[in-house]
Every structure is written in structure tokens, then in C-alpha cells.
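I'd like to ask some things about the structure below.
One protein chain is absent from this view; the other protein chains keep their places.
Now for chain A:
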Amino acid sequence: MQHGRFLYGLQFAFTIAVCAFLVVPVVMSILAGLTVNYFVGLESGLTLRWVLEVWDGYRDTLFLSLGLALACLVLTLLLGVPLAYLLARSRGRLARAIEELLMLPVAVPGLATALGLIVAYGGLAGFRTSAAFILVGHVLFTLPFMVRSVLAVLSVIDLPTLEEGAASLGAGFAQRFRDIVLPNCRNGILAGALMVVTLSMGEFNMTWLLHTPFTKTLPVGLADAYASLRLEIGSAYTLIFFLLITPLLLALQALARPRRTVFAERDPSAENDS
């Protein structure tokens, strides 16, 4: 008993230590963004000055990032869900090859992908200077996550037979897609959406090369702020990012919760067939 209690204490202490390791920098950063002078310390007093300054100077990056993330989500849904469906339905070697190729933008460094885009499309001035240029990069980078998570859900259900069952009852392609395919990959779609929005919001690697002074996203602005302004401003920036992304993630997570509880009370007689 004594031994078990000691082990429990040890595990508890370890867990607390790990949490502290992760949480302390966040708290420090938040405090830094609210402190009058970080080098003096908290005695210098708390202020919203830095937050307001960031809001004034970088508001646009915030809206651009949100807009990009949403546009990216719409595009990955429109492209990714049908693509995952096609990949799930075809068992050919070509489908498997496409599945692998799709992961390339994740494996290749973002900088390389960005360079590729610039080399290929940099000459189209209107396109190069618009936010759409960044959007293309984000879609390339996030699409595999959408496809993968939808595909994962689709490959555990016997989709072809489910569709044949629906067809035998009179469902045409559109009805099958609406009534059978989409509802059954709902959880995959939501999980994918969560990934896409988070990744797009935080993407820096590629965006740093793709952006122009007029198309700065939040992470790019953040790097700017850290590099050229006071530490307090950078920290206040982080605080805003944090306030923005947390409710978004929580909302998506709540949506992604399964509709029916799997642990519903089971009638014991359900097991016997009589």
C-alpha cells in the first residue's frame, strides 16, 4: 500500500512537472504582453497598451489569417472530400500512388514548396501579390490532412456495399452521396476541418516566402513584431493569437463529438437471437 502511494505521488509530481514545463512559458508570455516593462518585471505594473498597439498595427494580419483559414477550409472540403471518396472507391494502383503523392507537400519543406510556387507563378504579378497566392500554398499543405482523415473513416466502413444497398432501394448517385457517404464520413470531415484551420492559421514556413508587405498573415506579423519591436508587443501579439485560436478550436472540437453515444445502455436480450 505504502509502495503504491509512493508511486502515485511520483506520477503525480511528474505530471505536474510536465504541465508546468508546457504551461509556464505560455503564462510568462501572456504576462509579458501585459507588463509595462518586462525587464523591470511585474512591479512596473500591468497594461493593455501593448495589446492595443498590436490591434492597431496588425489587425489586418489577423483578419487575413482568419479569412485564409476559412477559404482554405472551404477549398479543402470541396476538393478533399470528393477526392477521398474517389480514392476510397477505387482500389487500383493509381489510386494508391495518388494517395502517396498527396503527402508530398507535407514531407517537402514548406520553403521548397513556396519556392516552387514562386518560380512557377511568380511572373503573374496580379496573382503573386494577392492573398490567393498564399491560399494556394495553404491548400497544398493542408489538403492531405483533409483527404487522409476522411479516407481513414471511409476505409473502415464497407462503402461500396453500403452504396449498393442504397442503390437497390432506389437511391441515385446524388442521394447516396448525401444520405450515405457524407453522414458516414462526418467525423472524418470534422477532424480534417480542425486540422486544416489550425494548420492554416499557424502556417509560417511557406507563408513567409509567399507573402508581400500587403499580404502579411498573423504568424508572419508575429515574426515581424518579435524581430523588430519590443518583446512586450510580440508577447501581446501571441496573446491575441491565443485568444483567437482557442475558442475556434473548442468550437470545432465540440462539433466533432460523435452524435450518438456508443455507450448507450444495451439490452442484454439483444445478444441472444431467438
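What we mean here is this: contacts are C-beta pairs under 8 Å (C-beta built on N, C-alpha and C of every residue); 3 or more make two chains touch, one makes a residue touch a chain; residues count from 1.
FYI, contacts and distances are computed from a predicted model.
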| item | value |
| --- | --- |
| Name under which UniProt lists the unshown chain, selected from "Succinate dehydrogenase", "Putative spermidine/putrescine transport system ATP-binding protein", "Tryptophan synthase alpha chain" or "Sarcosine oxidase subunit gamma" | "Putative spermidine/putrescine transport system ATP-binding protein" |
| Per the touch definition above, residue among A:Ala166, A:Val196, A:Ala225 or A:Ile240 touching the missing chain | A:Ala166 |
| Absent-chain contact - pick from A:Ile180, A:Val197, A:Ala236 or A:Leu252 | A:Ile180 |
| Chain A residues touching the omitted chain (full complex) | 157-158, 161-162, 164-172, 175, 179-180, 183-184, 186, 260, 262, 264, 266-267, 270-273 |
